[in-house]
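Contents: one structure, followed by commentary.
Apart from one protein chain that is not included, each protein chain of the complex appears where it belongs.
Up next, chain A:
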């Protein structure tokens, strides 16, 4: 009969229906076609989830028997499979082992939480491909709500929460998701679920805030201390005309006694305006070498030293007259007796801070007086006045005075390089200096 042949063709695919189609043939000969049709329809109306979770082919079952069925926590799985080598490859391997183990991915939520916790150990927390692979662990299309009631009632809340946590870890590390993440999330959770909403928020706010730093720091800082010092000095100099000079490169030297000492790098920066200020400095007043001051670049802290002087007291201030021939297009100074209205006041009613001029900055890994002396003598080549001016060193020594607890060293385990003196982040005072310390940093002058 025609109908039974069609039925045979349609039912030919499923393995287990070999028995069933024999029964159907029997029933086809005897019963009416409507009953046949209803039996056939019942097969096609099985849920789509069932159709996907078909019995897996034979090879998996054999593997199950071979593996021992001990109770293994997910974190231990990571430890087992990646004993010594913790790299991206082994992390991916662990994920693959989990996905291949069970077609239904039982326990995937706990596995994903464990994987998120283990990511920093493996060093893959900033890798978008790994996050996409982790999202791939979720079974697809099972958690997509199929009608408005399911959408309303937070369909599969644990899995949605887990998806949101994956995205939250991406947000914490500042990783922008890509189109593959969106496709995965839509496949897994549907378009109106919490993870996709969170993805949309990430894609809205991250681009808005990506480039708002007016002093951007590159993600990959230079490894070489000389290059790092060069970069940070140009950053704090705030002057594009400033010139960086390398006074000494780091190298090891053998002294007369045969001991090997490592000499640190000394890199300084000075701009032409700073050179002018130094040239105008009164040789009777001392200049101070102060430091170390901290500078943070993302997660690394570097230290710099400055050469500055106290502000000139008002009686010694020499007013510089503008040379009228410097600019013939318009007068540089106007002696008009005009009053400014309220609406035209463009400056704030604050006293101007005069902290004294800064003449130069330097960075070195070893901040003792000998190294800084080298820096000063290097500066002297371009600023001969330094030979006559007394130089005082105000380097930090001793713990913070204000905290009352004398343990300045306990905080400083983060430092990338050791320094001989106590490093305090705030400018400390040298014990011998009796003179009250004047403000040590100059205002931003014209830039």
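Throughout what follows, contacts are C-beta pairs under 8 Å (C-beta built on N, C-alpha and C of every residue); 3 or more make two chains touch, one makes a residue touch a chain; residues count from 1.
Quick note on the criterion: contacts and distances are computed from a predicted model.
The chain that is not shown carries the UniProt protein name "Complex I intermediate-associated protein 30, mitochondrial", picked from "Probable 18S rRNA (Guanine-N(7))-methyltransferase", "Serine/threonine-protein phosphatase 2A 55 kDa regulatory subunit B", "Phosphatidylcholine:ceramide cholinephosphotransferase 2" or "Complex I intermediate-associated protein 30, mitochondrial". The residue from A:93, A:158, A:251 or A:280 that touches the chain not shown here is A:158. Across A:85, A:179, A:212 or A:338, the residue that sits in touch with the chain not pictured is A:212. For the chain left out of this panel, the touching residue among A:100, A:146, A:201 or A:280 is A:201. Residues touching the missing chain, restricted to chain A, are 71, 73-76, 106-107, 109-110, 113-114, 117, 148, 151-152, 158, 161, 165, 172, 192, 197, 200-201, 204-205, 208-209, 212-215, 217, 232, 235-238, 293-299, 301, 304, 306, 308, 341-351, 353, 355, 358, 361, 402-403, 411-412, 414, 425-427, 437-444 (touch as defined at the top).
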